[in-house]
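Only one protein chain is missing; all other protein chains are in place.
Chain lettering (A, B and C) follows the sequence in which the chains are written, and residue indices restart at 1 in each chain.
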Amino acid sequence: MIVAKTEAAGERSLLPEVLAFTSSLPLDRKLVREDLVGSLAHLTMLARKGIVPRDAAEAIREELRKVWQDGELPDEEDVHMAVEARLAARLGERAGLLHTARSRNDQVALDLRLHVRAQCALALDQIGTLLRALAARAKAEQDTVLPAYTHRQRAQPISLAYLLCGYGAMFARDAEALGFVLQGCAAMPLGVGAIAGTSFPTDREIVRKLLRFERLTANGLDTVGDRDFALDFAYAAARSIVHASRVATDVVDFASAEFSFVRLDGDIACGSSMMPQKRNPDLFEIIRGKSGQAIGNLSSLFVTLKGLPGGYNRDLQEDRAPILETGPLLCSVLGMLRLGLEHVRFDPARTLAAVEGDYMQATDVAEALAQKGVPFRTAYQAAGRLVRLCQERGLPLAKATPELAREADPRIDTDVLRACDPRASVGRKRNQGGTGTESIQAQIAALEAEATRAASAAKAVPRLEDLFAELSTTELR
Amino acid sequence: MIVAKTEAAGERSLLPEVLAFTSSLPLDRKLVREDLVGSLAHLTMLARKGIVPRDAAEAIREELRKVWQDGELPDEEDVHMAVEARLAARLGERAGLLHTARSRNDQVALDLRLHVRAQCALALDQIGTLLRALAARAKAEQDTVLPAYTHRQRAQPISLAYLLCGYGAMFARDAEALGFVLQGCAAMPLGVGAIAGTSFPTDREIVRKLLRFERLTANGLDTVGDRDFALDFAYAAARSIVHASRVATDVVDFASAEFSFVRLDGDIACGSSMMPQKRNPDLFEIIRGKSGQAIGNLSSLFVTLKGLPGGYNRDLQEDRAPILETGPLLCSVLGMLRLGLEHVRFDPARTLAAVEGDYMQATDVAEALAQKGVPFRTAYQAAGRLVRLCQERGLPLAKATPELAREADPRIDTDVLRACDPRASVGRKRNQGGTGTESIQAQIAALEAEATRAASAAKAVPRLEDLFAELSTTELR
Amino acid sequence: MIVAKTEAAGERSLLPEVLAFTSSLPLDRKLVREDLVGSLAHLTMLARKGIVPRDAAEAIREELRKVWQDGELPDEEDVHMAVEARLAARLGERAGLLHTARSRNDQVALDLRLHVRAQCALALDQIGTLLRALAARAKAEQDTVLPAYTHRQRAQPISLAYLLCGYGAMFARDAEALGFVLQGCAAMPLGVGAIAGTSFPTDREIVRKLLRFERLTANGLDTVGDRDFALDFAYAAARSIVHASRVATDVVDFASAEFSFVRLDGDIACGSSMMPQKRNPDLFEIIRGKSGQAIGNLSSLFVTLKGLPGGYNRDLQEDRAPILETGPLLCSVLGMLRLGLEHVRFDPARTLAAVEGDYMQATDVAEALAQKGVPFRTAYQAAGRLVRLCQERGLPLAKATPELAREADPRIDTDVLRACDPRASVGRKRNQGGTGTESIQAQIAALEAEATRAASAAKAVPRLEDLFAELSTTELR
Partner (left out) sequence: MIVAKTEAAGERSLLPEVLAFTSSLPLDRKLVREDLVGSLAHLTMLARKGIVPRDAAEAIREELRKVWQDGELPDEEDVHMAVEARLAARLGERAGLLHTARSRNDQVALDLRLHVRAQCALALDQIGTLLRALAARAKAEQDTVLPAYTHRQRAQPISLAYLLCGYGAMFARDAEALGFVLQGCAAMPLGVGAIAGTSFPTDREIVRKLLRFERLTANGLDTVGDRDFALDFAYAAARSIVHASRVATDVVDFASAEFSFVRLDGDIACGSSMMPQKRNPDLFEIIRGKSGQAIGNLSSLFVTLKGLPGGYNRDLQEDRAPILETGPLLCSVLGMLRLGLEHVRFDPARTLAAVEGDYMQATDVAEALAQKGVPFRTAYQAAGRLVRLCQERGLPLAKATPELAREADPRIDTDVLRACDPRASVGRKRNQGGTGTESIQAQIAALEAEATRAASAAKAVPRLEDLFAELSTTELR
């Protein structure tokens, strides 16, 4: 391995163990595509501005294309040096022209932004697919009734569609968070040099347009030391994976023998050789467990950044592992959650029985009574009496008779009593955001719209391969 | 203390130590203003929809106004129960009408959003002021030259204006992050009841408009269990305070005897009784130290949320401390940073000497030579030779003579040699984002524009006292 | 407020907002008892070594006693200055003698160690009580059978005693962790001055013995910048509270309608006015939620410490909130968990039914068969066949008939079939660490021994009031 900068200084090389410890190549090798795209754009600008002669630029471009195809890189301190070394081996001194008016500080800032931007697009695509799946499932499950829980206690009857739309609402917010991440990534960093700018007559606007960024970063000192876009991405991922962890807890609980609300298909559930009825929700437990890595990565980035002097410090290299892990982590959790939920079958008889065997509709009785003009707290007390009478007789509320109702309060007539029917209870929550039919249909429509928005946002992000293809043939003058 | 819900059930009360452990009043007492504003809006809607009679609504409103004025609250489990208990003591059963079609679950969701929204506005205002101060200071410090650092090593000459604009660029991003937080807070949660909606003919749109939210939350189950807005705020605050920690490290270092770049005014620096020259940068150390609390609060929220079942769980109450700490923490750090920087005096002679006594301009010499057509790497080697010749003679690069230059490489003429002058070096970085004059002026203008944007965004958020005043007199039908 | 060090320097005072931001008094006022104990010990040493005249020492001691009694402190930058200011107001210049050969850096290091040591003792005491309660409960619940869960799926029958001993094993480890914290606190820091030691002929050994520390800190530079003891305590607390969170999840689940394994007494459960059967496990949810604060505090300390230069930096002041919160947080969680569990009633009929209605004993059948000499995997297959036959007939495994058994495998005789009885299944796990009777009795005895050890360890830590009383009358020469 050759570390140019040190040997060039006529110095002893770094000790091999120091080199191994400080090298980022094992990680940033994954950024080679981003690095090549960035180099092509920079080269194009240098050529167009006449800073690099056109024929040299052509030759360098040709070599970059070969690296893209075969991906072969010598062992160097980092991916930038590896590409540089390979070019130098083929093109000799001319290769160095590529590095005019750029430093590794702004180069890595670009590579990482290109990476996060592309990963955001993949994650948005996953969210779009997930939202669409939740909306479709909700449409199909409007008549499945189950308890909603507060404090893990049965609280009120809802439709399964409502539960699914509730999940969807979380991930719809995550699409917005990824939009915020993209906004943060939309500033093009290349061209500020090591820290202070350059005296070459470069034009950062050309690079910006070629790479389809919205704006330029404002200040080089900030640019080379800034990892806000990485924090933003790690944060959005952690938030989304914590959302997934909550869905996972529901599924794990629902799959227990005690709840028996759901059955997991064998495609996603781990079985047991002796107990054929067993279907362990390992997939959802692992999804839940991934919160650890996601929050750990965010902590890691924050800790590394805390208290650093302004500008570039080599500590920043420690951003690599959390950044490179975040995209695949988020995409896999979102994808597995969608796939997993597709293989979770609800048992509508069991969930209905859970509702009918309980007293959750007491609130509905009280509300129905209050709407007849009975003062509110009085209505509550009457509903409470009815619950107690049912309990004494071992009856669930759904089986309360008109006689019992009259005994509790004469104003609880058959009309009011209808509120004991779980389906009616669900249907009555007509308000915006409630579990009633009209509200659910609006919610489903909203999820579908958000799915479309997420998919479009994903598509609007240029893909690395498309950028590379364009840059491979764009005019060099 | 009376805990209505338990005693109403004819139960033994909670053990006093359990009540003390589970009560949130010591913390959420700070939310009383938010709670009153929310209650007024809810009451107005109930009256307008005919759910609560107008005269009862008037009486309740009058009492709420008194609570606002005197702030007296009995000891209860939380702020909502405390307000309810006080109203009940004055108005008897009628007080209960206020709680029609609402639960504490959606009520606290509203209070917390109102709180975060208002705190965001305060923080945006602080950022606006900070950006304006940085822009003004940058304008004044365009001729102060100092080294920029990478690896805490002198890297290139820059103007102090450039350093300050670099700081500004970080906080300008924080204004955007707070905008994202506000977007997340812009969904009105009230009216979804405990979890599933309500069967009362309420209209959440009325409440939304009264409280000036942009939209309604989509789903009740999600609404009562969602703390994304709190996470977002804690995240944005942590990111911003980590930015402040980096500025603080610079100031602490610059204030050391070894750097001696700055002198702290006695108004902000802690002195020593025996060593009158001592001015300890405690203020900046504490700013840096606050990163701990900020990141700790974010961790705390994430951990509490991880793996919770969907819907409301009482664990969520543990959101109070981190949410309530975040606003004042962020505002105080931003305010103190601005105030502190105002009292930091740079010593332009010392900072210039640091530049002139070093070899940082070598890059400029190489770039100047390359622009004369000398192949790039050759130019670098020539500049390296010049540095070495200067070192051998104990000369800084700024004092390199034409003879030395010729010895290094005949092509280093006086024109190229001019690049050794630190001021010239600074001026040559004309590109967007560089330390050159045109770029700096664009950066200052951008900061000023962002300061204005942040201030406007702050002003656009309705203040709690204004909302309360409006709601105190608005039509009840 | 008077900040001695600044005014003494003839400087302008700090701006009031800077003073408010940098003052630690609102927090460290809670350390006044620790500060007084430390001051008394230091004073005693100074007097005994003849550095402070005896009559002056007597007078100062008398004043410190008064502060201890009335706790009145003027507003100052921190608790040390507040005590100093009060003494100066009463005793004039002589008060200053107390501060000979000590600085606030080593003084706060002592106060914080005294604090953590005392809080560790309280926490150990709580653990002792908790372990004793778990052991007693386990003794009483040896015949209650319930399922053990893996993946929230019923896995094997166990006794409730086994579950409780499992909880106990976690907290027994926490007692060891607190022992480690105490070891870390056992080095006496006072006497190293601001950072480098002192030239006064002090004797740190005297102070060490008076305050009953085991050893001296080794190096002043390390001593004033070290907060390992605080990290250790925050870590041990977080680990223990995460343990509590796991117990809490079990209780919350067991209290659900679906499990119905437990009933919470009204003394600890939050009820509902309308649904008298409702008993919300808020107490356990809040215990679980406290993990957030605990882990947040640990993160906070780590972030503050990361990357600080060696020696004392004012950033360290940010240790106050997490340190001072940790003790009460840990003690309250442990205390509430113990109290809460006392009020959790298991329903042995329900838990037994859960076991009997399932196929969890299949492993036992296979093991019993294997012990008859049937090759292992063959035995497993036979047990699997028996489960399937039972399922086809809608029978739980506990009701498998000898005929069915023969059909599955002729070698499953009545002896082997006995393994289907859940109680027998429990009893057969005789091995160390298993749920069988002998093992359980050993586990209970071990918990009792650990309870005693924890209580003794708690008692071995000197109490602040005892130290103060001793130091109030000890010889000053």
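Quick notes on this one:
Methods note: a residue touches a chain if its C-beta (ideal position, glycine included) is under 8 Å from a C-beta of that chain, and two chains touch if they have at least 3 such contacts.
Predicted model only: the values in this text are computed from it and were never measured.
Looking at C:220, C:266, C:340 or C:396, the residue that reaches the missing chain in the full complex is C:220. Looking at A:147, A:322, A:384 or A:433, the residue that reaches the missing chain in the full complex is A:322. The residue touching the chain not shown here, chosen from A:186, A:339, A:353 or A:424, is A:339. When the full complex is taken into account, the listed residue touching the unshown chain is B:383, out of B:383, B:400, B:444 or B:458. Within the complete assembly, C:246 is the residue of C:54, C:209 or C:246 that touches the hidden chain. Of the listed positions C:83, C:97 or C:175, the one in contact with the omitted chain in the full complex is C:97. Taking the complete complex into account, residues 8, 93, 96-97, 99-101, 105, 148-152, 155-158, 162-163, 165-170, 172-173, 176-177, 180, 183-184, 191-205, 216-226, 228, 231-232, 235, 238-239, 242, 245-250, 253, 288, 291, 295, 298-299, 302-303, 305-314, 363-364, 367-368, 370-371, 375-377, 419, 425-426, 428-436, 439, 443, 446 of chain C touch the chain not shown. If you put the missing chain back, the residues of chain A touching it would be 3-6, 8-15, 17-18, 21-22, 265-268, 270-273, 276, 278, 280, 282-283, 285-286, 288-293, 295-304, 313-318, 321-322, 332, 335-336, 339-340.
Mapped onto chain B, the interface with the missing chain covers residues 147, 149-154, 252-253, 255-259, 273-278, 280-282, 285, 299, 302-303, 306-308, 354, 358-360, 362-363, 366, 380-381, 383-384, 387-388, 391.
Definition applied: only the chains that are shown with their structure count from here on.
If you average the Cα atoms of chain A and of chain C, the two centres end up 35 Å apart. With centres set at the average Cα position, the gap from chain A to chain B is 24 Å.
For chain A, the set of residues touching two or more other chains reads 149-152, 253, 299, 302-303, 306-308, 363, 384.
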